[in-house]
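Attaching a single structure in structure tokens format; questions to follow.
The complex appears here minus one protein chain, its other protein chains still in place.
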Amino acid sequence: MTKQYFGFSVLEQRSVNLDSEMPAELESLYQKEPSLRACIACGNCAAVCSAGHFAEMQFYRLNVMARRGLLHEMVGKAAACMLCGRCQMSCPRGVNIRHAVLMMSQL
Amino acid sequence: MATISSRLKADIRFQDGLKACMNCGVCTAICPAAAYFDYDPREICQDVQSGDESILIGLLKGEQIWMCGQCLSCKTRCPRDNTPGYIIQVLRKISQEMGYFVHSRLGRQQLLLKRAIGHSILETGYCVHPKLIRPETHREQGPVWEWVMDNAKEVYEKCGSLYYEEGLGGMRKIDSDTLDEMHAIFQETGAFNLFDKIEQASEAKAAEMGLSFSDDDDNEYLREIQL
Amino acid sequence: MTKQKVAIIGAGPAGLQSAVSLAELGYEVDLYEKKSRPGGHLAEWHVLFPDMQPAGELLDSLMQKVLAHPQIRLETGVNISGLEQAGKSWQLIQSDSVRGEADAVVLASGFKLFEASKKEEYGHGIYPAVISSAELETIFIREKEWPFEKTNKSPKIGLVHCVGSRDAKCGNLYCSKACCITAVKQAIELKKTFPASEVYCFYMDMRMFGLGYEELYHKAQLDYKVQFIRGRLSEASPSGAGRIQVKAEDTLMGRPLKLTLDMLVLMVGMTASVSPEVKENTVELKEYANKGEFVKIPGAVIGAAQWLKPGLFVAGACKGPATLPEVLNDARATALDLRNYLSGVL
Partner (left out) sequence: MAQLNWKSYQKEIPDDHFFYVRSCIRQTFFPGAETALLYVLREVLKKDVFEDKRHTTCTGIGFHSDVIPLETIMTVVARQLALMTEAGYKNLLVSCVTSFGIYLEILEMWKHFPEKLAQTREALWKATRREFEVPALLTHSSDAIFHFKEQILNKSQISLVNAESGQALKGVEHVGCHYAKIFPQDGIGGAEFPRVLSGLIEGWGGELIDYPERRHCCGFGFRHYLVRANRSYSISNSKIKFESMAPFEPEFILTNCPGCNMFLDRWQYTLSEMEGKTYDSRGLGIPVLSSEEMAGLMVGMDPWKLGLQMHQIAVEPLLDKMGVNYAPKAKYHLASSAVPLPQKPSVLLV
């Protein structure tokens, strides 16, 4: 069949679909850095982030992306981290952020 | 000059539309626009609630306020009785009043809508009518629509429609006295003012973009904003 | 001199504790319960947050004290519909006739759970897989079956916070306080029952105000892998084979989110149970009907007596959402106020 063109297209949904299969690497990320699970998305990490001044870098959002299975998006954003570790000092839940970002960017 | 905040608050739809947002996201969850676009009615509420003029100008100049489809599904669900869809109506109104709508690709389409729907109301008394739905610009209407249009008068009459004839019934020709009344209402209630603002801002934008502009459909600006 | 008598309306935790405290202070206590058995909501609960103590243990210990005390007389199946003041004493009215008399009264009528079906978009009462947090407790105490196949050992389960609370559409703008921690407690119990399950909590704010609550939340995340999604559930709909599709916004991502579940638990909030109408010499105890307010105590914050009018005290969650420890302490404090009143200090 020749597909007709109508001047517009069918779009991809932006919704997060938690029914889709979670990537296998996700479990290994949490095994390597279990403290990731303790994040409460308070935003302290993003508030003090050195890279955040120049790039769209909010660590808590990386963590949410990972949990939603959006690893590709997460890895791309994690690259902006300079591993300065200020976030780790400010995290109220003791997440080992430096190590976590390192693990994220290596996925 | 009135601030955008005060312009917003002066509109009853804004008074009704934003009480106090608590950022819960029930609106975005079921928003047909949020399903496909980088659009988030919750964030719009938060932005507007901030009252920050630079944020508000950003909204008025941006693409996002034009993404809402006005289904008003958000109104049903909001636990704080807000209606993001009403806030959008007011933002769009102000964006047109202040000429900011031409800054965005989607905003510029207001000229098309003004010329299609606005003119149709004045000329025919209908927002839409069969002759507006030309098969060549509405291929999604399918081959049956083409057939309907090819045989329009007979098909409509068979279904009990007057098809642009005078009389009492569907798709009748609306008499000139009635259309005169519509004109008078448009004049009295500011619709022509809005039309003029849309035309003027569009014409200025066309000049800025180096595109030709005219009252008829044959100009570069109109073709550009259709894309 | 005969002992002074106190009547208590409601034999839930507040009424039971009031009865014990007042009897220990030396009063005769008439304890009236509308239902056929005492205990209130506690009698239908499995374990208590944050220590996972069986609810039955607490109720048993309260009941033992009540039954063992010779000055407490417990009557169940008695619906006190109003009060009449005659001089300094109070008459308790049960369907137009005087049921008893007392020198002071404690209203301890507790709360009603928000009726989950009123939050229509969640389909409670329509879709069997949608249950309330109270119904989940009855499943835990094995009075009810799981709403999914017995063979399903890895169910996907969602818990929705704030159902009937913080919601102008339901007329309840307040926070019911106990639901966040109840969700965390229930999520952990679910993971203990079904270790392979996936459990999601949909919250707006995690209100972990009590001692040990935040720690339990932390534990739910780390040890039980409960997932917390910041977004209020917008709707639930049937997606075939008895499953439920839910929609929320993942507000931290700024994107809509969809998920299909085997069971959806609605954390129902607290609503008033009676709305007293106070007149000069009478008090009508009106049943709460969808709209109504918790019993308001004038000047409660500045430490005034917890009474509606002199001699008519109010204890526990009928004044507003409260946790069990708060209710028990409030009952003790009310007993002290009441003693001061009857001994002429207050």
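Note that the chains are named A, B and C in the order they appear, and that numbering of residues resets to 1 at the start of each chain.
As a working rule, contacts are C-beta pairs under 8 Å (C-beta built on N, C-alpha and C of every residue); 3 or more make two chains touch, one makes a residue touch a chain.
What you see is a predicted model; the values in this text were computed from it and never measured.
Taking the complete complex into account, the chain left out of view touches A, B, C.
For the chain missing from the display, the contacting residue among B:D38, B:E53, B:D150 or B:D217 is B:D150, taking the whole complex into account. Residue C:E235 is the one among C:D30, C:D103, C:E235 or C:D262 that touches the chain not shown. Checked against the hidden chain, the listed residues B:I55, B:M98 or B:M182 yield one contact partner: B:M182. Touching the missing chain, out of B:A2, B:A20 or B:C127, is residue B:C127. What chain B contributes to its contact with the hidden chain is residues 11-13, 16, 30, 32-33, 35-37, 66-67, 69-73, 75-76, 89, 92-93, 96, 106, 109-110, 112-114, 116-118, 121, 125-130, 132-133, 137, 140-148, 150-151, 154-156, 158-161, 167-172, 174-175, 177-178, 181-182, 184-191, 194-195, 198, 226-227. In the full complex, chain C makes contact with the omitted chain through residues 117-118, 120-121, 125-126, 235, 237-240, 245. Across the interface with the omitted chain, chain A contributes residues 1-4, 6-11, 13.
Here, only the chains that are shown with their structure count from here on.
Here C is the chain whose Cα centre lies closest to the centre of all protein Cα atoms.
Counting C-beta pairs in contact, the pair that comes out ahead of the other among A-B and B-C is B-C. Chain A and chain C have centres, each the mean of its CA atoms, that are 39 Å apart. Distance between chain centres (mean CA atoms), chain A to chain B: 37 Å. With each centre defined as the average position of its C-alpha atoms, the distance from chain B to chain C rounds to 49 Å.
In chain A, the residues that touch at least two other chains are 14-15. Shared contact sites, meaning residues of chain C that touch two or more other chains, fall at 230, 250, 255-257. Those residues of chain A that touch chain B in the shared complex are 4, 6-7, 11-15. Against chain C, in their complex, chain B makes its touches with residues 22-31, 34-35, 40, 42-43, 76-81.
Note for the complex: chain C touches chain B at residues 121, 162, 166-170, 204, 230-235, 247-251, 254-257.
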